[in-house]
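These notes are about the structure you will find just below.
FYI, not all chains are in this one, though none of them got moved.
Chains: A, B, C and D, in written order; residue numbering restarts at 1 for each.
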Amino acid sequence: MMTFTLWDILRNLLLAARWTVVLSLVSFIGGGLLGMALLYLRIGKARAGQMFVQGYVELFQGTPLLMQLFLAFFGLGLFGIDVPAWLAAGLALILWTAAFLVEIWRGCVESVARGQWEASASLGMGYVQQMRYVILPQAVRVAVPPTVGFSVQVVKGTALTSIIGFVELSKAGTVVTNATFEPFNVYGLVALIYFALCWPLSKSSQILERKLNVAHRNH
Amino acid sequence: MSLIAITEVKKRFGDVEVLKGINLDVERGEVVAIIGKSGSGKSTLLRCVNGLEMIDDGSIMVAGAQLINDDLHLKALRLKVGMIFQQFNLFPHLSAGCNVMLSQMVVKKTPAREAEAMARRMLERVGLGHKFDAYPDQLSGGQQQRVAIARALSMQPMALLCDEITSALDPELVNEVLAVVKELAADGMTLMMVTHEMRFAREVCDRVVFMHQGRVHEIGPPEEVFGNPRTPELRQFLGAQLVV
Amino acid sequence: MTYRFDYSWIAEYWPVILKGLVTTVELTLIGTLFGVALGIACAWTRSLGPRWLRPPVVAYVELIRNTPFLIQLFFIFFGLPSLGVQMTEFQAAVLAMVINLGAYSGEIIRAGIEATPRGQFEAGASLAMTRFETFRHVVLIPALQRIWPALSSQIVIVMLGSAVVSQIAAEDITFAANFIQSRTFRAFESYFLTTGLYLLLALALRQALRGVGRMLFPRRAAR
Amino acid sequence: ARADALQDITARGTLRVAVPQDFPPFGSVGPDMAPLGYDIDVAKLIGAKMGVKVELVPVTSANRIPFLQTNKVDLVISSLGKNAEREKVIDFTDAYAPFFNGVFAPAGVTASKPEELAGKTIGVTRGAIEDLELTKIAPADAVIKRYEDNNGTISAFLSGQVEVVATGNVVAAAILARNPPKRPELKFLIKNSPCFIGLSKEQPALLEKLNGILAAAKADGSLNAIAQKWLSADLPKDL
């Protein structure tokens, strides 16, 4: 009744990979924005804010992303909130991404030499001004390579959304496997597509790191 | 009235009392050198005057205003007193010119045009007018330190605090920085400087403060302090210095 | 909120959870042990080993680091049988974890090896040790010590990542959660409980690794 | 209980239905990845009769009931069997499709009754009726592997990870139709467990409406047409 050519398989996987890309972008951008907000609390002066972010990070880095997805998907529904798979997937991934990004970025902010804080303080700048004009511009430079590197984890993390029924690349892989009975080929192709998405990111992270490090040595 | 009046200042880090009751008045236009062994509390004293460390006891008055630990008072204080560090601490992501312009624009809201004019003037004053667009990593240590001085001057402070500003420099670069400081002194700037350059202290300073174990151990005009040290600690300290 | 929490099923299903917990712990232990061993081998090859062996190791590391664990797992469990390689879901899960951790820890350990001062290699050589003996007795332990915190984090990440092995019917904690959910329809409660278990497990694992670090490296890290 | 679900659906203009996509011939995908199958056609039929658009939500055996519980869908038309546990949490309409659970294995394997499953590894889909039933009747030393969804179960059987599967007769037939490397043959039937539409509890209006549609569809032969199309057989008289 229905026959899949290799092209059909590839085409369907590629179509599904669009969702992987969209989901990755949403998670990364959303996670980035949330991460910035959390970073603001984490490196701010309020003790409560710092503790909150620490707890947040502990929670989201200390539990499997898969469980976070399950809870977002089935859990929120119980509170009367209607969460479609894409929303639950996006939400869980954003929360998860933010937890990692905020830690990466905190490390970058802390890597800025203490002298920079003191010099800017002695020029009369307030905390916000120090951050805005002196610390963050330097931290951003340090932050670019690990952030790009982490985007690979986000792309791979989207694979787990298949388990709550979101039809992205991995889910398409299992569905197509069942329609074709060719697991070796299908999962091989799926792996290749992920590789094609992730490898340029990893590579550019490495290159950026080398470039920025070399530039840094001149300081 | 003194420009900087330090009265019975105490400062502890954890269990260790680093400043054990410092009294020191600095007059307007005076140049004071602070000398002493490593760990005697020289940096800590300067940092307290600039509000980078909070004092535990005593008081510090600058131009008649008490140093109080809140953002508003600290900002006011730092507009009166600039500080220059051993490690230069230039902002590596900004050119020399922007280093000098930044705080004027951010803190004093000076318009860019004026800030730039001021920056050019100050860089000129430290002999680096031609380095406006150079980035810190393109400058030698001595040049970086001079930019740091220009940066502090651009805020038009009443006094400058200098913490071993030549210690991180190669010997051949020390003089270019000291020459700038000498000129500042000649122009009437109030200076408090921690230094190991005894010859310079002797030549340029009005008074020398010898700190020992968190106290002002001896104080006086350079001829007296160097020529006729009264305490054995100071004698020993001066003896260990190669060039006096 | 109209939902009422109901945990009455725990009385009946706690053995399932316990079994899942044991499986997850077993998977993590075996996966970590062999994964780190594989990582050491990879790190050695890439920084000191024979040149012809390096490209395949680089390919392996890049492939694993740039594809999802879930797909690696499916490939091993569902894909490899068509090549005649058959294994139980536990074996497949362990293998996937070892391969995964091997690639990541290989990169981490390599950084540790490459930070070793040249003098250490030369001292070993001048004492007539071979390159491998020098690596084994002189370089390895301080290198591991240097990167132990990073390695520990990666091990915790792999432990948490093991949640997906329930997809191939390996009966870990997540499987227990799903199983209970399919019998009691108490989805939220069972996921909530098991998420808590994972959190405890992660905290415990981190503590344990800190302890192992103290045991392996009694001296503070030398430069 | 929630407000009246039927009103919600009519007001919304769409009917959200949980359907399988890993369970041929009830639900699977075509080369264009669109869902198709018996359940999908029933969903469309009901949508048409209610005069609303149908939104198909792909689900797995394991999560179809949570989907309904958490109000992500209005109906589960997902070859859902009825049993006492499920009746505690959701309501069922009348049956809409015949379904027999069986134990299947390649020709060489002997397993003509539950006792002969001893020592064998059986794959089932977690949370499906056959999982629940098999768990009751299988001997203690039979190993039951429970997969997340039918994709997993079928993959495990075809890749030889399990030697026996418990699933629907029609599912086995659909696998056979695709001429796989391993051919599942019926060893014995577990249960006659026709499929019902699942819906939230305490929605008498919706339940009545659905039963009405089903009765009409049985009467006018439109349901039989679906059965002919996907199962190549008439509906049993007693359904």
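Here is the rule we go by: a residue touches a chain if its C-beta (ideal position, glycine included) is under 8 Å from a C-beta of that chain, and two chains touch if they have at least 3 such contacts.
In this text the structure is predicted, and so the values were computed from the model without any measurement.
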Per-label copy numbers for the whole complex, where each distinct chain appears once: A x1, B x2, C x1, D x1
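What we mean here is this: only the chains that are shown with their structure count from here on.
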Any chain that touches chain D and chain A: C
Most central chain, judged by mean C-alpha position against the global CA mean: A
Chain at maximum distance from chain C, centres defined as averaged CA atoms: B
Pair sharing more residue contacts (C-beta pairs) when C-D is set against A-C: A-C
Centroid distance [mean C-alpha coordinates] between chain C and chain B, Å: 54
Where chain C and chain D are represented by their mean Cα positions, the distance between them in whole Å: 38
Whole-Å separation of chain centres (CA-atom averages), chain A against chain C: 21
Per-residue overlap in chain C, given as positions that touch at least 2 other chains: 78-79, 81-82, 167, 187
Sites on chain B at which at least two other chains make contact: none
Pairwise touch network: line, ring, star, complete, or other: other
All chain pairs that touch each other: A-B, A-C, A-D, C-D
Touching residues on chain D, where the partner in the complex is chain C: 61-63, 65-66, 69-70, 85-86, 89, 123, 126-127, 131-132, 145-148, 152, 155-156, 159-161
List of chain A residues in touch with chain D within their complex: 1-4, 8, 12, 15-16, 73-74, 76-78, 80, 82-84, 163-165, 167, 172, 174-179, 181, 183
Chain B - residues contacting chain A, complex: 50-52, 71, 74-75, 78-79, 82-83, 85, 87, 89-93, 102-103, 106-108, 136-138, 148, 151-152, 155
